[in-house]
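Sharing a structure below in structure tokens format, with a few things to ask.
Only one protein chain is missing from this complex, and each of the others stays in its spot.
Chain IDs A, B and C follow the sequence of writing; residue 1 opens each chain.
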Amino acid sequence: MSWLMIIVVVLSVVLIIAALFAVYQKDLLLAVIGTSAVSVVLSVLFYILQAPDVALTEAAIGVALTTIIFVITIKKTKRFEE
Amino acid sequence: MILNILGNVLITIGVIFLFLGALGIFRMPDVYSRMQAGTKATTLGALSTVIGVGILQPEWFWKTLLIAIFIAISNPISSHALARGSHKIGIKPFMKKEGLDSYENVSIEEEK
Amino acid sequence: MRKVIAILLLIIIGYYSIDTILKIPFGEGVKGVGKHYLESTIKETGAVNSVTAIVVSYRGFDTLGEVTVLFLAATGLGAILYDKKGKKRSLQNASLIVKTSSKIIYPLIALLGAYVFVHGHLTPGGGFQGGAIIATGVLLMFISYRSFETNHKALSIIESLAGMTFVTIGFAGLIYGTSFLQNILPFGIPGELFSAGIIPLIYVAVGFKVGAELTALLDNLLKTIK
Partner (left out) sequence: MIYIYAAFIILAVFFAVLRGLLGPTTSDRVVALDNLTTISTAGLVLLGFVFQRFIYIDVSLIYGVLSFVGVLTIARYLEGGL
């Protein structure tokens, strides 16, 4: 197993953990942090798979803009899920 | 040759500091110490790694220098805002004795 | 009972998706349409980045549709959040460190966004990413300064002009060439800034349009009283 394969496997495990964290969290702010972590890891995975255009889109939109819009929306509505 | 050795040494230092920063945020006792480990050590690690790559590939040097400048500007801002926010919502620092939190009594004058 | 049905469904869906994934030939060379695109984009469009060539040149009409969808989304959000009284953002000022450094870093972010969409045919990125980066820079000023305002009229004028530029380039292709969005300019030398015909012009227009739309959207979102 080459070192690149090991990195891909570790990042995939982190991706699944972060996604499950985001889904099962009752505190919506923490769920937003989970989705942001998913974006970070997914962007690195796209980069390893030699798709820099998609990685750049994921970095520009997933890491910054989506997080911000979700946080503003939480501020306007409420933070905890019932 | 000497550039090659210098670049590899810088990358090694940077990667070790990245690891130590992550170990710091795992082992430290409270938010503020974790933030200190996670900002200072990690910023040095990222700077050193990026500059090391720029030295190994001389034609990439200016772009990597740009990345390093951006990291050096942007990383402390978010950490400062985060520390301020954490103190405002009432997270206490880890203390052996009471009364060591001198930031508690400072009234922050908001500017216009 | 419901759980048993759910598990059965999951097993069936999982079996077929694994079956499909195993049939994809990973690790072999590129063939079919992908091979044609990779070999002939530089000859046919003049763009070095073949993703850009596909998005703007071969599938340019789809990109016009995507821009329209984004425009409709921004308009719909503005219509939902419309409020005559809600003129002020309910922000407190940030600390001095955040204010000073965002004043320093905001022009750099705008410049980076412009770099990304101008170099769309040479490096990764393009109009959508550049516009999103510019909108993020403006948002940095929004969350740092209470009194920072954007001119809404200028934003809508920029947006309309950029959209009109896109459509005008398309009709120019229809008039002087054979089809909508046909390339009518010389290709130039591949790899230089002024090359690839109409692709950079379209990406500049898309970048301005997306940046203006996302800025207006964020402004609307921050300004409403809850």
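Worth pointing out:
Please note the rule applied: a contact is a pair of C-beta atoms (placed from the backbone, for glycine too) under 8 Å apart; a residue touches a chain by one contact, two chains touch by 3 or more.
Here the structure is a predicted model, which means the values were calculated and not measured.
The chain we do not see here touches A, B, C in the full complex.
For the chain missing from the display, the contacting residue among C:53, C:67 or C:139 is C:139, taking the whole complex into account.
Not every partner is drawn; the one left out touches subunit C at residues 91-94, 98, 105, 108-109, 112, 116, 122-125, 129, 133, 136, 139-140, 143. Within subunit A, the residues in touch with the undisplayed chain are 3, 6-7, 10-11, 14, 17-18, 21, 27, 29-30, 32-33, 36-37, 40, 43-44, 47-48, 50, 52, 55-56, 59-60, 63-64, 67-68, 71-72, 74-75. Counting the whole complex, the residues of subunit B in touch with the unshown chain are 8, 11-12, 14-16, 18-19, 21-23, 25-26, 31, 34-35, 38-39, 42-43, 45-46, 49-50, 53, 56-57, 59-60, 63-64, 66-67, 70-71, 74-75, 77-79, 81-82, 84-86, 88-89, 91.
Here is the rule we go by: only the chains that are shown with their structure count from here on.
The touch graph of these protein chains is an open line. Comparing mean CA positions across the assembly, the chain most remote from subunit C is B.
Rounded to a whole number, the gap between the C-alpha centres of subunit A and subunit C is 20 angstrom.
For subunit B, the set of residues touching two or more other chains is empty. Subunit A makes touch with subunit C in their complex at residues 52-53, 55-57, 60-61, 64-65, 68-69, 72-73, 76-77.
Partner subunit A is touched in their complex by these residues of subunit C: 49, 51-52, 116, 124-126, 128-129, 132-133, 135-136, 139, 214, 218, 221-222, 224, 226. Residues 92-99, 101-102, 104-105, 108 of subunit C are the ones that touch subunit B when the two sit in their complex.
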